[in-house]
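Report on the following structure.
Shown here: the complex without one of its protein chains, the others still in place.
Showing chain A:
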């Protein structure tokens, strides 16, 4: 088993703490089946290497998942010229994740960490640039937070050195509250995916819970057009609680 990156510097009062969903992503991305798929898709064995893959995680939170990919690029992709870039709507998460990933990449020969940007989903990314997209969304079916407070809550209160309790609650809500069916944020992400994945080798890994109606999501991806695939490739939550989790991989297969 590959080690989990350290997040001991992260303040979990306002940044989502790694949990079962995060660990399911780590296990799935480093599974034998997925590393075989990714080695093949990113030409690990080719004598003529393809261009450096860009890995983007949307909603990095503590950064544990992207740090894991960055630290283990050679195992996951079979190459160490992989670029990682994170986004999060929570500026405190951006700061925290940046440190997590920076610390996890031990040397320049491990992979290349770019930055974490404070962004709504992938809206700041150039179209068709992302080769591997990872998204652990706010998937809990509960009311979305009131975004009108975002500007003031996304920064330390003027003249203060710490956040308020209301602010912390809001920032954590952003990380889990998914609105109707837990799908309101994920649906916005799904709409962007065909436009932001690279044409020839883009692939996305999306975490869903049972309430998100994963079968419906997969059908929606297959309806994007010729060659679009969507498969469940990892599951957890054997207790059959309300939060049974799965990871859906989506990609376009040429010919």
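Here is the rule we use: a contact is a pair of C-beta atoms (placed from the backbone, for glycine too) under 8 Å apart; a residue touches a chain by one contact, two chains touch by 3 or more; residues count from 1.
Here, contacts and distances are computed from a predicted model.
Per UniProt, what's the omitted chain called: "Dynactin subunit 4", "RING-type E3 ubiquitin transferase", "Multifunctional methyltransferase subunit trm112" or "M-phase phosphoprotein 6"?
For the chain not displayed, UniProt's protein name is "Multifunctional methyltransferase subunit trm112".
Would you indicate which residue among A:125, A:175 or A:206 is in contact with the undisplayed chain?
From the options A:125, A:175 or A:206, the contact with the absent chain belongs to A:125.
Looking at the full complex, which residue from A:52, A:103 or A:169 touches the chain that isn't shown here?
Final answer for the missing-chain contact: A:52.
Could you tell which one of A:1, A:45, A:108 or A:158 touches the chain left off the display?
Looking across A:1, A:45, A:108 or A:158, the contact with the absent chain belongs to A:108.
Any idea which of A:35, A:91 or A:187 touches the chain not displayed?
A:91
Contacts of chain A with the missing chain: which residues?
49-52, 54, 79-81, 83, 85, 89, 91, 94-95, 98, 107-109, 112, 114-120, 123-127, 129, 147-148, 150-151, 154
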